[in-house]
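The structure follows.
Of the protein chains in this complex, one is absent; all others appear in place.
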Amino acid sequence: MSSVDEEHASLWALAVPPLIWATHFLLSYWTAAVWCAKFADAGGSLALARLAIAVYSALALAALALTGYQGYRRHHLEQRAAPHDEDSPESRYRFMGYAAMLLSGLSAIAIVYATLVVLYIRSCV
Amino acid sequence: MREQDAERPSGDVQPLAEAPPESLQRAQAERLIEVWDAPSGWRYWSAVNNTEVGVWYTALAFLFLLYAGVLALLMRIQLAVPNNDFLSADFYNQAFTVHGSVMMFLFAIPIFEAVAVVLMPQMLGARDLPFPRLAAFGFWCFLIGGIFLCGSIFFDAAPRGGWFMYPPLTSAFQPDIGPDIWLLGFSFIEVAAIASAVELIVGALKCRPPGMRINLIPLYAWYALVGAIMIVFAFPPLIAGSMMLEVERAFHWPFFDAARGGDPLLWQHLFWLFGHPEVYIIFLPSIALVAMIVPTFARKPMVGYGWVVLAAIGTGFLSFGLWVHHMYTTGLPGVSLGLFSAASTAVAIPTGVQFFCFLATLLAGRVVRSVPMLWVLGSLAIFVLGGLTGVMVAIATFDFQAHDTYFVVAHFHYVLIGGAIFPLIAGLYYFYPIVADRKLSDRLGTIAFWLAFVGFNLTFLPMHLSGLRGMPRRVFTYPSQLGVDDLNLTSSVGAFVLAAGIAVVVWDVLRPKRSQPYAPRNPWNAGTLEWVQDMPAKPWGIRSIPEIDTRYPLWDQPNLLRDIDEGRFYLPDAEEGKRETLVTSVVDAQPVQCQRLPGPSFLPLLSAVTVGGFFVFGTFGWWRLAILSFMVGIGLICVWLWTGTALHPEKPDKDVGLGLRLPLYLSGTASVGWWGTFVTMLAAFTAYVCIVFGYFFFWTVHEDFPPAHASGPGWRWPLVSLLLFLAAWSATLLARRANARDEVALHYGAQLAALGFSVAAGAALLAGPLTTHMDPTRHAYEASVWLLVAWTVLHLGLAVIMSAFCLVARAAGRITARYDIDLHNTVLVWHFTLLTAAMTVAVIAGFPLAT
Partner (left out) sequence: MGSTLSARAVAASGLAVSGCTGVQSALAPSGPAARDIAELFWIMTVGGGLIFVAVLALALYAVYAPREPRSVRFGHGLILGGAVVFPTLVLGALLVYGLRMLPSQLAPAPPGSLRVHVEGLQWWWRVRYEPRAGEGFELANEIVLPRGRPVQFLLTSADVIHSFWIPSLAGKVDMIPGRATRLAVTATRAGEYRGACAEYCGTSHAWMAFSVRVLEPADFDAWLAGQRAPARVVAEAEPGRRAFAEYGCGACHTVRGEVARASLAPDLTHVGSRLTLGAGLFSNDDRSRLRWLTNTDVVKPGVHMPAFGMVPAARLRDLSVYLGSLQ
């Protein structure tokens, strides 16, 4: 099974879901901050910035669904459940899938929380 | 990453079926001891091995804890009754500044690195971490910087701006040297902390025992890895900010002076971009100790190992999205507050996950009660309460009231003492036999626990109410009419009870134990590799490096102890009289190299003294002396690199046992040195990005930016400079290739060309703002441009020094076509130099064109 070989594995895979969150978070923050500082008048509406953040969220959640699903597939390779603690490339492969799946879930929760903000806050005040 | 092909045994490796003859075992052991023994006499202080340096490091960090604790007691005496005059306002302000700063920078962060330096190699069955001298350098910097900072209060010269040093209070309004001591002293220590972090990252990734795949590593190593990576990204913002503030103080560049286009809020962004991750850098490695202790006493592997890894990584990331929750009251738009409020509540989830994993593990086992478990339970009780008040202050509206009051003081002491000090003391009782061969006293440990636990709650629980009743933090006294007199008196009494608990722990550690028997081997029946150690310990770390098959090898691998002791695994010998450890691949821990490690040397100490001289002399404004000291430091570091790193082995490879031959020298991405350089460059680049952030931050706060009066550096000189940077970078790449093909003339030609282009590139970059007469003291815009240029030129300076070093090393035969680590690392630095230069040019020349 070549796909579980070390050459195809990388620790960076674990960083992808949180990096999606980080990108979403920074983009949302900068969009809102720059919009309010440069484009909106005082007490102005967030209008476009809210829309932009909603779009970021949709994209980020779609990406996380993908990484989460991929992680789930790896985790369930040959129907073996956690703890994935054997000394074999397959077990390590399943473990990394499992961790990526969990990180995707956490990142998705954090993004949903961030999206709640633009549901309730409508202005730059 | 690719690793050079090594002869890999197929299938799972078994230890030697037969033990080597006893005479050979004895000879091997003698050779190992000979090689790994610490030097004696005054040369002892040249030791670099983790078993020495790690212990000094830990002890010194605890000393600083006690020092800062004494300051806290003085403050509690002052606050015991209203309108007290036990301390003067000025001393009180110094006391809380030094208390907070020392606890954060001289205790909490160093203790993580210190404990990790002691424990990580043991847990990973390594003989030492990959860069022992770097760890020693880190320790000496810590010692020098720490004494400098702590000593200042005895001369009434200590910083008094609060541990977060908000300008303009700390710029224009405190002309004494206090803030300089803080800014330069801590920058020095932060650089050392980053050095240790580099060591830990590479150690966790590359120095594991064969077979310890990424799904099998001890949880402590996961946490330490995450914590160390966080340091690499969290400290640079503070270093960048400190640099700006010091440059403002010393040379009047107005980054934070609102009258000249600066903004005090920029400091707050940079500071908290460091400051919030910092809290988790403290918390994660401490809770990591709990993650080792809990399975031992539950007699069960950690339930939810994957969840704990999720928690460590998830918290690590999320903690970088919380910084604005320290700035809720600065008048930012509600949407910004909301976003940071969302992230601040989300981070509670992974934090809670860890505790539930611990609970699930305890429930899955039959718990053996012990002193470490008692401290763990105390930690849990305290930290959970601190976490809950953390969720409260994460909600922006509540924080409007709680911010900057004693409520917050209570909150973060619950988090830090529950999340760090209690676990550390649990760890002290648990791991003490590894360091000192004997157990601490159960009786004293229990007494200490109850004193500390009761004293702690007595001190800090009332503070929640003091804060909500209107007591701001950092007040040297308060009036009776607030109704906080009784609460404060209770806190003061509690502080002394807590101190008594800590004193009992100190006594337990210091009391003579010669008559006490050695602890049995693996005294707690733990499952992880650090407990392989014999009592009393031998200097070699581990007798032979085992093949690992499980997360808890001492529980699951039969005869493991015997096989290790009899030298049936890897590297059972030191035939050549050299310090050696195994380097393995990142994901699956396949052995790839036998790494030679440097032995004792005074060079780290001398380098720390001279580099430290730069910061100390700089504090007093003696810049010439400072730069001289720095130059000597660079020279010493070059000597250190020349004599101690990338040495040519006497043969290309060696038999490390079990029929495995490994190379003794690898360069490029396969070498640990390359990874160390890479991580260091990431840190430097992060600091640089923070300066770029400052530029664009000014753009958002100003109506017109660049301001109308400023000419800007133009685009011609910056563009010329960029082309020259490109040329120098290409020449450096060519030089490395030519060397690899042994085309000597081409190599020298390219390397000399690279140096020439470099000088021209630096000059051209400086020519931009010089020819347009940009004055960095006039406006924050000009200061930002100058700082970007200065940083880029300094980065270039580093690259030039490395290139020159390689040129000399090639001429001296130290670099050859086969042995070219230095060239690879230099090329890597050049990649980052080019990236920095390109961004600088895009910002200073491109952005004004675009607007």
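Chains: A and B, in written order; residue numbering restarts at 1 for each.
As a convention for this text, contacts are C-beta pairs under 8 Å (C-beta built on N, C-alpha and C of every residue); 3 or more make two chains touch, one makes a residue touch a chain.
Given the structure is predicted, the values throughout are model-derived calculations rather than measurements.
Student: If I'm reading the header right, one chain is hidden. Which shown chains does it touch across the whole complex?
Tutor: Taken over the complete structure, the missing chain's partners among displayed chains are A, B.
Student: Going by the contact rule already stated, which one of B:40, B:481, B:515 or B:851 would touch the omitted chain in the full complex?
Tutor: B:481
Student: Specify the residue from the set B:157, B:250 or B:377 that touches the hidden chain.
Tutor: Answering carefully, the residue with contact to the hidden chain is B:377.
Student: Using the touch definition up top, pick the residue from B:28, B:122, B:286 or B:405 that touches the left-out chain.
Tutor: Only one of B:28, B:122, B:286 or B:405 touches the chain omitted from view, namely B:405.
Student: Determine which one of B:77, B:250, B:367 or B:838 touches the chain that has been left out.
Tutor: Only one of B:77, B:250, B:367 or B:838 touches the chain omitted from view, namely B:367.
Student: For review purposes, identify every residue of subunit A that touches the missing chain, sorted by number.
Tutor: Those residues of subunit A that touch the unshown chain are 43, 82-83, 105, 109, 112-113, 116-117, 119-123, 125.
Student: Identify the residues of subunit B touching the omitted chain, counting contacts across the whole complex.
Tutor: Output for subunit B: 88-90, 93, 161-162, 166, 168-169, 173-174, 258-259, 262-265, 300, 303-304, 307, 329-331, 334, 337-338, 341-342, 345-346, 348-349, 352-353, 355-357, 359-367, 369, 373, 377, 380-381, 384-385, 388-389, 391-392, 395-405, 465, 468-470, 472-479, 481-484.
Everything below uses one rule, namely that only the chains that are shown with their structure count from here on.
Student: Suppose each chain is reduced to the average of its Cα coordinates; what separation in Å results between subunit A and subunit B?
Tutor: Whole-Å distance between the two chain centres: 27.
Student: Would you mind writing out the residues of subunit A in touch with subunit B in their complex?
Tutor: Checking each residue of subunit A against subunit B gives 6-7, 9-11, 14-15, 18-19, 21-22, 25-26, 28-29, 32-34, 36-38, 46, 49, 82-87, 89, 91-92, 94-96, 98-99, 102-103, 106-107, 109-110, 113-114, 116-118, 120-121, 123-125.
Student: What residues on subunit B touch subunit A, complex-wise?
Tutor: Counting only subunit B, the residues touching subunit A are 2, 12, 205, 211, 213-216, 301, 305-307, 309-310, 313-314, 316-318, 320-321, 333-336, 338-343, 345-346, 349-350, 548-551, 585-588, 590, 700-701.
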